[in-house]
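Just one protein chain is left out here, and the rest sit where they should.
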Amino acid sequence: MIVTLQEVAEWVGGEMHGDGTLPIAGARPLQEAEPGDITFLEHERHLSAWEKCRASAAIVPLSIPVNGRPVIRVVDPLAAFVTVVQRLRSDSTPPPPQIHPTAWIDPSVILGPEASVGPYVVIEAGSVLGARCTLHAGVVIGRNCRLGDDVTLYPHAVLYDRTIVGNRVIIHAHAVIGADGFGYRTQEGRHHKVPQLGWVEIEDDVEIGAGSTIDRGTFAATRIGQGTKIDNLVMIGHNCRIGRHNLLCSQVGIAGSCTTGDYVVMAGQVGVADHLTIGDHVIIGAKSGVPRDVPSGSQVLGSPAMPRQETARIVASLEKLPELRKDVARIKKALGWED
Amino acid sequence: MIVTLQEVAEWVGGEMHGDGTLPIAGARPLQEAEPGDITFLEHERHLSAWEKCRASAAIVPLSIPVNGRPVIRVVDPLAAFVTVVQRLRSDSTPPPPQIHPTAWIDPSVILGPEASVGPYVVIEAGSVLGARCTLHAGVVIGRNCRLGDDVTLYPHAVLYDRTIVGNRVIIHAHAVIGADGFGYRTQEGRHHKVPQLGWVEIEDDVEIGAGSTIDRGTFAATRIGQGTKIDNLVMIGHNCRIGRHNLLCSQVGIAGSCTTGDYVVMAGQVGVADHLTIGDHVIIGAKSGVPRDVPSGSQVLGSPAMPRQETARIVASLEKLPELRKDVARIKKALGWED
Partner (left out) sequence: MIVTLQEVAEWVGGEMHGDGTLPIAGARPLQEAEPGDITFLEHERHLSAWEKCRASAAIVPLSIPVNGRPVIRVVDPLAAFVTVVQRLRSDSTPPPPQIHPTAWIDPSVILGPEASVGPYVVIEAGSVLGARCTLHAGVVIGRNCRLGDDVTLYPHAVLYDRTIVGNRVIIHAHAVIGADGFGYRTQEGRHHKVPQLGWVEIEDDVEIGAGSTIDRGTFAATRIGQGTKIDNLVMIGHNCRIGRHNLLCSQVGIAGSCTTGDYVVMAGQVGVADHLTIGDHVIIGAKSGVPRDVPSGSQVLGSPAMPRQETARIVASLEKLPELRKDVARIKKALGWED
């Protein structure tokens, strides 16, 4: 599919500068674009990359001056570029909603209108789904689950019995929602399972990455607050109450019965011990291990996690530690002390 | 479903104090209970939470004195509360055992009595299952596996060929048992795969969490000892021999050819290097990295892991390290030394 620069400018409602008849055959990011492509810049700091880039044209913010190369100026270059990529891609129309004939749906299930249900999906007794849900191949929804509208479940996502999912939630492939929490009582040398009778409740606009696991509560809900985004291979233990608009990066692990505030950010591979409270707007640096509560608004780093600046000072000192030991040995010698 | 306090006391064989006609409509933990609910206390240290709790009644241990509020006194409040939650929940009866018509079971498979096999389960040639196994939707059991009695496999659990599973084992959704170990030989700049011809053997009463992976041995078994409990997203490498009654928390990784004793506990995100021996009753603190053998009975922490007290001392000193550097600089200055 080849279009003109003028057509692209019309797609995105942008201000065109240059030859409108220029043919555009592809849309690729700055590092990948070749002649014939259109690319995009989000900030003025990408100007030097744009100078080296061989793309035929670029979508740029209004703040970038026109300098002779063909550009389309818009308020939001990223959003405009997304539109262009999608329109240039001929295969991007999703198939019309249908219930695949191989889907196995219990007769008691209530499916909202315009549901799209892929091959070998299983929906067990008593579950209720809202409008326009998309269930990809092999999704399993257990008994008595409740899903809102516009939920997307990617292949093989699994919801255990009694899971509650809000509107516009996206759950990626192989995520497991509602498995049993890790709860045992050790008596006479054996670990006896504490039945895990709770459930998981996921509020509106949450996204959960591939392979992540969120365990059901022991007697009540494990909760994921509205708008929170969870990356791949994250583990959230039983009885946790994750706040709203959190960002939990890949491989984070949160042990049981933790509470997080709103707008918490945890970078990759963070671990949080059980029964802790993490305040609002807390930022936890990558690979931190959090052994105690973290007050709202603080930034912590390290294992054990400490205020970010303190950890930075310690790390800087650590690099000087072997030297420090030598100094102290010299001082002791100068003082005539034996080692 | 609404019952009386008297009925609840009879369910759990408890000693009732208060008005037996009190209506009970729900059962929720202390932090969640509302009027109309019954709740429970496990220890006297929860008494202040019980005082604030609006529940209509509580199940309490025999050690708690009666103080006017309606209570049911029992030996084991947690077990009694589990009973109450299950009885109050009308949907908790599991469906009767059946072989779902969409399950694909090779004709050579031997299924024990009262098997429950969900939709789209696959059991390949030569596998033998004991009595009362429950296989949820989408479980895949490879060729020549052997499973004991009362095994539960949650949706999409995968057993590769030749996996051996004991009695009363529970494997959660998306766990992968028996994938190839990470074994290569590098020759002339290429990593050549060493065929992984062994298998995994899981003893009685083991539970394995969602998304965990246990690799097959190279030529023999990777073994998980009796009664060991493994949380979500745990990785156990090829040729490991995990002892009995271990507790391996979420995101633990144990590299190949390790041996653990009995009653080992590894907290979340612990890593153990390959070919190590971890003794009986060892406790490894969260996020520790274990680079060498750990003798029986010891507690280790940190990365590299050291005896817990030593790590605690080092961490305490670390917080003083920037100050220590300043002190040494002052001393050097006082001694008239250049920096």
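Order of writing sets the chain letters: A and B. Residues in each chain are counted from 1.
Assume a contact is a pair of C-beta atoms (placed from the backbone, for glycine too) under 8 Å apart; a residue touches a chain by one contact, two chains touch by 3 or more.
No experiment lies behind these values; they were computed from the predicted model shown.
*Asks:* Touching the hidden chain in the complete assembly: which of B:Y120, B:Y154 or B:Y263 does that?
*Replies:* B:Y120
*Asks:* Among A:V3, A:L22 or A:A210, which residue is in contact with the omitted chain in the full complex?
*Replies:* Touches the omitted chain: A:A210.
*Asks:* Of A:L22, A:V82 or A:A125, which sits in contact with the chain we cannot see?
*Replies:* Residue touching the absent chain, from the options given: A:V82.
*Asks:* Using the definition of touch stated at the top, determine which of A:Q6, A:T102 or A:T259 touches the missing chain.
*Replies:* In the complete complex, the chain left out is touched by residue A:T102.
*Asks:* Can you say which of A:G183, A:G227, A:G256 or A:G279 touches the chain missing from this structure?
*Replies:* Checking each option in A:G183, A:G227, A:G256 or A:G279, the one touching the absent chain turns out to be A:G227.
*Asks:* Kindly note down the residues of subunit B that lie in touch with the hidden chain.
*Replies:* Touching the chain left out of view, subunit B contributes residues 104, 120, 122, 124-126, 138, 140, 142-144, 156, 158, 160, 162, 174, 176, 179-180, 182, 184-185, 189-191, 193-195, 197, 211, 213, 215, 218-220, 233, 235, 237, 251, 253, 255, 269, 271, 273, 289, 291, 303-304, 306, 310, 313-314, 316-318, 320-321, 324, 327-328, 331, 334.
*Asks:* I need the residue numbers on subunit A that touch the omitted chain, in ascending order.
*Replies:* Residues 27-29, 31-32, 78, 81-82, 85-86, 89, 91, 95, 100, 102, 118-120, 136-138, 154-156, 170, 172-174, 205, 207, 209-211, 227, 229, 231-233, 245, 247, 249-251, 263, 268-269, 286-287, 303, 315, 318-319, 321-322, 324-325, 328, 331-332, 335 of subunit A touch the chain absent from view.
The rule is simple: only the chains that are shown with their structure count from here on.
*Asks:* Would you kindly tell me how far, in whole Å, the mean C-alpha position of subunit B lies from that of subunit A?
*Replies:* Using C-alpha averages as centres, the distance is 25 Å.
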